[in-house]
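The chains shown are only part of the set, and none of them has been moved.
Labels run A and B following the written order; every chain starts at residue 1.
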Amino acid sequence: MLGPGVWSSVRQGLSRSLSRNVGGKAPGKGKKVDISGIYAPVTTPFTATAEVDYGKLEENLHKLGTFPFRGFVVQGSTGEFPFLTSSERLEVVSRVRQAMPKNKLLIAGSGCESTQATVEMTVSMAQVGADAAMVVTPYYYRGRMSSAALIHHYTKVADFSPIPVVLYSVPANTGLDLPVDTVVTLSQHPNIAGIKDSSGDVTRIGLMVHKTKRQDFQVLAGSAGFLLASYAMGAVGGVCALANVLGAQVCQLERLCLTGQWEDAQKLQHRLIEPNTAVTRRFGIPGVKKTMDWFGYHGGPCRAPLQDLSPAEEEALRVDFTSNGWL
Amino acid sequence: MLGPGVWSSVRQGLSRSLSRNVGGKAPGKGKKVDISGIYAPVTTPFTATAEVDYGKLEENLHKLGTFPFRGFVVQGSTGEFPFLTSSERLEVVSRVRQAMPKNKLLIAGSGCESTQATVEMTVSMAQVGADAAMVVTPYYYRGRMSSAALIHHYTKVADFSPIPVVLYSVPANTGLDLPVDTVVTLSQHPNIAGIKDSSGDVTRIGLMVHKTKRQDFQVLAGSAGFLLASYAMGAVGGVCALANVLGAQVCQLERLCLTGQWEDAQKLQHRLIEPNTAVTRRFGIPGVKKTMDWFGYHGGPCRAPLQDLSPAEEEALRVDFTSNGWL
């Protein structure tokens, strides 16, 4: 368990630097990390009393660790991060770090609404073992999240972060698209390594790849539904909720794309669209977790207010897998 | 300053009760509080180093306390609550409680994403002196915020809250409208006193008043732009960001509506629309704070990532006030 002292010393030190606008020479920066590959955004299992079930989390990781993933995203949208306390967020990352294979990357979601809280969380994530930080756009005041505001936010975070920063645009949750021009500007920051884009707009993905081609900057697809198309447009991997249940298949799709077997890739991609939609837009995290139960992982309940699937929803979820030959 | 012990004992006790689904006989419930009237949703002043400036907060309250408001909303959207830590949120409420006139109501925004965190925050808000708690809809997983999920969330919070709960629907920030049928169901809860509705849809406001008329339930307009129309449809007051700078005028509009002077009310309402839009949808909290500076209050900077207004924005803001005779 992370001691409270770490957290508060981080807070005090950063608070001072941030407000003095002192400078952000982050330790250990240099060549950006290569983030290409497939990531499973891990779910957070809970006990019957809604406590984080670290044991089950570790068991899931042991199973997931056998697939050829590039790594794991912890505290992404799939991880129910908005429902965890700051110390739970860090503890989960810490446990995953220990349970997962050493050679894989751990990307930790460290986004908060305020710039200062995001900086603090990012630094703490690094301290508990994250290799990179994925930072969702602030969203509550999305009407005021101009390009200038977003550039300021991400620049501060990247300045102070000891680990590379990955931008994270997920309009289905935030109501906000990180504008392409903003992404292009941010791609020039030495500590911003790439973006996870969950919009599903592959024209946008292609344009980001095109306009950052002179930068050391990588684009990850945010979902398995448009993974093949994203590779075709120049993305280098994906963070796929579906990989929590069909990890082998998502990795196989990656391999087919990377080796130019587009015809087989297409066939496989087609069969993954409905299952993927089911565990993302259609049934969300309760859908992922229910499917995990079917596939031998620890899914279990979500924290409230997320509700269990109704029997009708569960049946529809099952059909999305059976009709494509996965169950 | 609130001791850390209070907070953690709240957490432990509630966590147990919530998970066991034990009871929710909230202390001191009975006849619901009458929340009718005008509220200023107070801003949170910050120092140059982005710390909460409690002194300036108190000075603002002393000034605002001279207007015939029914009370204050603390930690509403205008209060930058997503940018404050849990302890800052409580401390701000505690300070406002002390600085404001005893006979006024303090409604504290206690919404968080998870049900458990919202319960804890609501209980804590009561402990530091809030008279009622205003609870925004959870929003990050808005795609799964079904009526069932929302009813479960608010029922739990109201069950455990020692103070009356006010629902809060603000789609411009959350991308989510609390459905009228859900509101009608929740209005039957003995500890849910009303709703603050910021949608601007007065047909909806009228329908909520109509369908809850047999309940002890009240509707507040969430903005001064449709305050007259809301009164005309049966609302009993409003939470108006504009009241931070034109407090006398907003209270006068209330009086004109309540005394049936609709013609004068209309003239006044008309002159408040553009200033109101300017400090809400158009320029947001940076707009409120800049205007507060003009009107002799402590506005000052927002926390990042919210940015100061550009000179062009500031000029447009000024015109919205001067062209209507307020500056």
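Everything below uses one rule, namely that a residue touches a chain if its C-beta (ideal position, glycine included) is under 8 Å from a C-beta of that chain, and two chains touch if they have at least 3 such contacts.
Worth saying up front: this structure is predicted, and the values here are computed from it rather than measured.
A single sequence accounts for all chains of the complex, and while 2 copies are shown, the assembly in the file contains 4.
Definition applied: only the chains that are shown with their structure count from here on.
One finds 33 Å separating the Cα centroids of chain A and chain B. In the complex of the two chains, the chain B residues touching chain A come out as 15-16, 18-20, 48-51, 77, 82-83, 85, 113-117, 138-146, 148-150, 152-153, 156, 172-175, 281, 283-286, 303-307.
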